[in-house]
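Only one protein chain is missing; all other protein chains are in place.
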């Protein structure tokens, strides 16, 4: 089985930059994907702002969020958010953790997210809230211990989005592009919802409409249309990732494990 | 009668990009025009985000929203919005369907649009609302069946704008530029209205003022001034459409119909 | 007395573009100045969006808003706003008419403008409102008749800003740069005021603070600092006006009047 890791790393860098370019991520937040060949591993950037991430920045982690090899660079402290969700949910292939300005009014007040237009249905009907204080008392608010990540994963349950009180949002996807699509469209819905609440009573999508609309992603041309649009906007901003000129962190890991055969195939 | 189709296709690409560049359209939404020579047909892009559309992307449809020739590329699923309005309203020459962020608070709460300043009068005094659920129950919220499009066209009636609950807005024009002008200015009015509702009681334009102001478009230099401005902004954003280097989809259709005479005239 | 008209025309183009670049003006609105040599005349662009105006676009008007010579290009229909204020107020040297998004919530609801921070004091304490309907009943909302302009000028009285119900704002200045400074800073204050009204009760500047703060403009380095900043931003946006390569409209007027001597001096 030839690895498609280099293409996956490029796509993951692109995903980080798209979500930043669409205003969801800023200096903070992160986007990961499950390793395309090894379901017991995931790929996440070294400590770097999403808009700046290139394919060479990713580190390979096991599901306990330990790097496969010492990366020699600073790492995100909150990577257990990713690892614990991949551990608990085999059907999750990508995760985004963010502090979208559009979501913050909901996050700061404990107001439920509701889909106010069809594209917002992808966030689900009233996705759950998680409050780190409930189980762990006063903390520095970062999700850094495995048990904190596991608690968040339990709150997510079988949903695809979980809101974190006084912190942010974590979004899951059955593949990377769907994760991006869910992240950006729920962000837009949150903006619309918050402003709508100021002028009247929202009548959200019905449960039936929410379910049917949320299935549009895989059945219409919407996702590919959006992906072309987001990529074009990133290109216009002069911000497309570039293919790595040196070995990637993941390749260095592979090499340090003596995994020469695979490395050769990949470079072929 | 020599065809002015190439110029029309360029203008339609420009219209799509202007409305996107002014913040009304994003990855989704679409702008169409009635065929300049054939009132029983209309022109609409293949499935593509409006900001990226070029003159070569348009497909020719009959009023039942069937392509004149198999286009070989993905199409918008909601094209019946356009076809059914052209069918019901011979005086409509252009249609824009959008999900403007400025309109969303009204759309999500069923709040009437009212003109709060003279340029907003072009949207009319309390344009009608349409709710797909009233006639069709739980759906995926997309307007894809001919009867759904026909229902929307009935709700539009003799108005020039119809608000779609939990979805967006559809705008009509007696020509393409007027449709753009109505779309952008009603979008701005909606933004002003929503923010005004937060600080006090709106005293909108009187019915008389609305009627008189809405006639300014054709009687003052406003539209041509705005068109130069929007085009200049698009140029500055590096986003003007370029003339097609290969045959357009519409030309390919013409050719496949053996409509050589017309094609030659157009290229002359 | 050598004329400084060319420099004034360049500065007036710059003023139009700065106010647009700072988000106050869009396709519509206009900025004029009294003629530097002839107090009975004023300079206003042909019908064009402020962001696009160059020194060659200005037309010379008498205070009855009649062009000194037939300009041969479309003119703003609302120029009486400018002419009638110059006629009524000899100490006004510049006028800006705009529909700032920040002001619209006040304009649509009849909410008084109040200074909420020191820089907002330049708009005055509760500047007057004018409603075209009071005197003229249902109109198309444009200020096009001399008596409409005169009515607005009476409402302005000895103030430096007048709010126009369901329309916009007109700002005056004792010189052009002060007019720009008042326009931009009152626009920012309006934005702050509107958002502040949503979270609590505003305690505006006291009358004494308003008076003292409003005198800062001429006594501190604030205006020159802001002018350098606005100009630098305009340059960065690639939008500085360029010196005219052909005769200006005003020069053509001068020439058509046989005013050769003055023209020569100016070109020297």
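First chain written, first letter: the chains are A, B and C, and each begins at residue 1.
Rule of thumb we're sticking to: a contact is a pair of C-beta atoms (placed from the backbone, for glycine too) under 8 Å apart; a residue touches a chain by one contact, two chains touch by 3 or more.
Values in this document were obtained by computation on a predicted structure and should not be read as measured data.
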| item | value |
| --- | --- |
| Neighbouring displayed chains - absent chain, whole complex | A, C |
| Contacting the left-out chain in the complete assembly, out of A:6, A:101 or A:128 | A:101 |
| Residue touching the undisplayed chain, where the options are A:111, A:175 or A:231 | A:111 |
| Chain C residues touching the omitted chain (full complex) | 116-119, 121, 188, 191-193, 195-196, 198-206, 208-209, 212-213, 215-216, 220-222, 224-226, 228-230, 232-233, 236 |
| Contact set of chain A toward the excluded chain (per top definition) | 26-28, 47-49, 51-52, 74-77, 99, 101, 104-111, 133, 137-142, 165-168, 194, 197-198, 237-239 |
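By definition in this document, only the chains that are shown with their structure count from here on.
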| item | value |
| --- | --- |
| Equivalent-chain rotation between chain B and chain A, CA atoms, steps of 5 degrees | 90 |
| Centre-of-Cα separation between chain B and chain A, whole angstrom | 34 |
| Sequence positions of chain C contacting 2 or more other chains | 198 |
